[in-house]
Structure formats: structure tokens, C-alpha cells
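Down below is the structure, laid out as C-alpha cells.
Left out: one protein chain. Kept in place: all the others.
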Amino acid sequence: MLGECLENVRNTVPLVHNITNYVTVNDVANVLLACGGSPIMSDEPEDVEDITSICGGLNINIGTLNQSSIKGMFLSGKKANELGHMVLLDPVGAGASALRTGTALKLMEEIRFTVIRGNISEIKTLALGSGTTKGVDADLSDAVTEDTLDTAIAFVKDFAKKTGAVIAVTGAIDLVSDSERCYVIRNGRPEMGKITGTGCQLSGMMTAFLVANPDELLEGAAAAVCTMGLAGEIAWDHMKPEDGNSTYRNRIIDAIYNMDRDTLDKGAKYEVR
Amino acid sequence: MLGECLENVRNTVPLVHNITNYVTVNDVANVLLACGGSPIMSDEPEDVEDITSICGGLNINIGTLNQSSIKGMFLSGKKANELGHMVLLDPVGAGASALRTGTALKLMEEIRFTVIRGNISEIKTLALGSGTTKGVDADLSDAVTEDTLDTAIAFVKDFAKKTGAVIAVTGAIDLVSDSERCYVIRNGRPEMGKITGTGCQLSGMMTAFLVANPDELLEGAAAAVCTMGLAGEIAWDHMKPEDGNSTYRNRIIDAIYNMDRDTLDKGAKYEVR
Partner (left out) sequence: MLGECLENVRNTVPLVHNITNYVTVNDVANVLLACGGSPIMSDEPEDVEDITSICGGLNINIGTLNQSSIKGMFLSGKKANELGHMVLLDPVGAGASALRTGTALKLMEEIRFTVIRGNISEIKTLALGSGTTKGVDADLSDAVTEDTLDTAIAFVKDFAKKTGAVIAVTGAIDLVSDSERCYVIRNGRPEMGKITGTGCQLSGMMTAFLVANPDELLEGAAAAVCTMGLAGEIAWDHMKPEDGNSTYRNRIIDAIYNMDRDTLDKGAKYEVR
């Protein structure tokens, strides 16, 4: 099932418009190519509507936002909505500054998102309308663990219902829900947190999965999460003692490049609740 | 001959000013260092004229252009023209949006370019004044193949004549022409298309080759194309089964770093038509 979602990406080569931060943008582009999609980046207000129009999906990531790119986010988001395109929000650092929190909330008011993907602290900030995110990583006190799993699933389902979007909360345990069902995913490795931008990469890749699987959005989003986590596991198996986070970054993208349907179907670790 | 062009880069360490997109800028800088040049990046209008003045060449790449960087492109381009510096245009995504097409055409009106380098769809857009580029990759229907080669060569020679610039169209078969002669280059591998920014990297490197070979611009441009393509071939030979596009990216830059005159002269695959 999830393997088929990946195959659909490779067969249709979805073009994804990314308004994303300049920290991890190169990795986002290479991950999109690795999974079978095609990336294009543009944040200039005068440029974004044309670019969104030729794409199948739009990935809005608010890391390193600025006044100009914020305008670009609203313009392209509305255009994508008009055209019925997939639109993903990655609220990087929501809760860490008033501008980031406010921009994310306003985007949610004015644009219908297909998926909202973030860490638990960012998603809680959006649900509560304010937050105390410490930088771009989740607060430890927010973490989804086996102990807090039931509560977290209920929270994610509820927020999916309120927003009408698929909600993807990623961390040690990942949750992906459309309000009815929740994928609880246990792929990945903790060392992935030592690489900048694995979340941003996932958001870009997930947008391609949505475009390629328009009738199975929940499965498409879950398949992207499993692909990233499983790639992290496969990549780790190729690490040598002298390797570190920079080589690990490359090996994860490589593992996505080499991922196929069978490998994903066999390696995906999830239950549906 | 082409190997000598590379050696001239290594011997003179040309300083190249790049106004380029934030997606692939790091790779552009590392490729410039790998081939023996020295990169500096600046797009702020108040900064660009000073920076251009201390450089030997200017590489203008319109990917992720914005209102401020567009001003920077015109200011630095005019300053570079005044100073007699090499100026290269990489019209990333021309044809994909009105802003990109319009900016590229206006740059061509106001600035004399030494070389214009892009994929076939982008270059056709510039020649026709409009286009339908799908994102940042060439349309399949435009591709230069053995079947369309004669027509493509005639087109490139004609556009070189009209613009007064060396025209470099890169793809499966690369064409580099100064209107009289056309290098038809068959280096490279299709997998290079799975790495973001090999075109941008080539534009940065080519600018260094122009600065280092002012009396042999056509050969300099062709040598840069062969260096990139041959590096793609050498890098591929070092790939292991678990490697993918991220490792391939690193290996291509590594292969440029290790390229020498003899390797290039022996490995370059071209005919002059």
C-alpha cells in the first residue's frame, strides 16, 4: 500500500513549488529529486503565482521567512487553492517568535492546507494559538512517548478535524491523521535529529507524495514519513566509525534515491489507530 | 587545447562574482573552488558594483530572483560591461514565469553577455521572446537529439549571431557556439539530472574559464562543459550500489577538483561543426 504511493511519485514526477528557508533548501531539492519528484523554488511575490500554476503542489515552510516571502506565501497559497493544488504547511519555529506564530496562524485562516506537518511543539502552538517553542526543535516536555501516546493521538485527530487538514506530527514516534484514522509510525533513528532540516526535507517530499496520490492523501502522507524514517535506518547501516552527521545526511538522501516499493512495504513500521 | 583552458584557470585563480539562487549557491561556490577559481557572492544593490569591480567575471543566474537581486543584476552587469569583464547569463526558469522571462530579456537588452548558458527550453524562450518551460528542466519536446541535431546547431549559431554572445545549450547533447563554429559535446550522464543545480554549477565554473581564457572564449566555454560532463562520468565510476544522488553530487565536485589537463584532453568527447 505505502510502497504503491512511492511508485506513484516515481511514475508521475510531480513538480513541487517550494517556498522554503535558505538553510536547508538544497537538501529539500535533492530529496525531491531522490524520491522521483521535481523541485522548483520561488518566493518573490511577483513570481510565485506563475510558478505555482505550473506545479502540482506547493510546500510552504516558514523558516527564515521575511516580509517579501510572507507575501509570496499568501499569494501562492491562494492561487494553489484556486487551482485545487495540494498545499502543505511546515510551521518551522511556530511558538519561537511572534512573527512565526502569527504568520502560521494567518496562513491557516486564509489558505486551506492539505497537510500541516511539524514537530509536536509547533503543532501544539498552532492548536493553542501561542507557544513556547525553544528554537526549531520540539520541547522535551511535549514529546510523544509510549506513555503519552493515547493523548497525543486524540489531540492530533481533534486538530485534523478542526482544520480539515491531514496533520503530521513527527518525532521519535510519528503521528499522521485525517481525524478518523491515525498512522502511528516507528521508523527512523534519533541521530536524524543531528542533521539540520530532515523535517524540511520530509515536507518537500511529502508534497510530492500528495500530488501523486490525490485519492489517498492520508496514505500518501504516511508513506512519505515512512520513507524518510526507513531511509534513516538504511543509511545508518552504511555508516562507518569515522562518519558523522554530514555523511549521514548524504546517505539518507541516497537511501531515498534507492528506495523501491518492496523495500518500503517491508520496512515500514506502523499501526493504524 | 581544452585541457590548456583548465590549466589557465588553475594558474590564474579567477575571482568570480555570482548573483545566483539560494538553492544551489553552496555547490556553485565549491565547484568554483574545485576548478581553481575563487567565488564571491553578493546581490545587494548597494554592494554589487564594488564586488564586481574586484572580480574578473560576473555570473548572473535568475533562479530565486527577487526585486532587490534583480536591481543588483542590472547594476553589476552594467559595471562589468564598463570594466570589460566577462559576464554570463543563466536564465533559470525563463519561460516558466513572466517575471523570469521578462527579466532575462531585459538583461539581454541592457547588458552585453559574453555567454548565455541554459537548457534548450530556456534558450528557445529567449530567442522567441516567450516560452512554456515546465519548471527548471527542459521540455522533452525541445530536447536536442541526434534526429534534431542539425536544426539545433543552426538555431544555436543563429542565436549566437543575433546576440553576439557565445551560446551554450546543455542537455544530453551539449552545443556551444559563437555563430561560426559549434562544439557538439557528448560528455556527461543522464543521472546528472537527478542532482539539483548541475547547470548552475556549470555556469559558475564557465565564468572562471572565460576569465582565464579571454582570447579563446568559445574554447573556454566548451572546456567548462566538457569538464562538467567528464566529471559526471568519472564520478559515476566511483559510485557504489548504496550511493544515490547526494553522494553523486559530492563525487562530481571531487572529480572536478582532481581534473587535470591530460584527463580532460583524453576524456573530452566533442566534434566541431
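The first chain written gets the first letter, and so on, giving A and B; residue counts start at 1 in each chain.
Simple rule for what comes next: a contact is a pair of C-beta atoms (placed from the backbone, for glycine too) under 8 Å apart; a residue touches a chain by one contact, two chains touch by 3 or more.
Since the model is a prediction, treat every value here as computed from it, not as a measurement.
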- Item | Residue numbers in subunit B that touch the chain omitted from display | 15, 22, 25-26, 29-30, 33-34, 38-44, 46-47, 50-51, 54-55, 68, 234, 238, 249-258
- Task: Name every residue on subunit A in touch with the hidden partner chain.
- Result: 21-24, 26-27, 63-67, 93, 96-100, 134-137, 194-197, 241-247, 249-250
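Just so we're on the same page, only the chains that are shown with their structure count from here on.
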- Query: Between subunit A and subunit B, what is the gap in Å from one C-alpha centre to the other?
  - Reply: 33
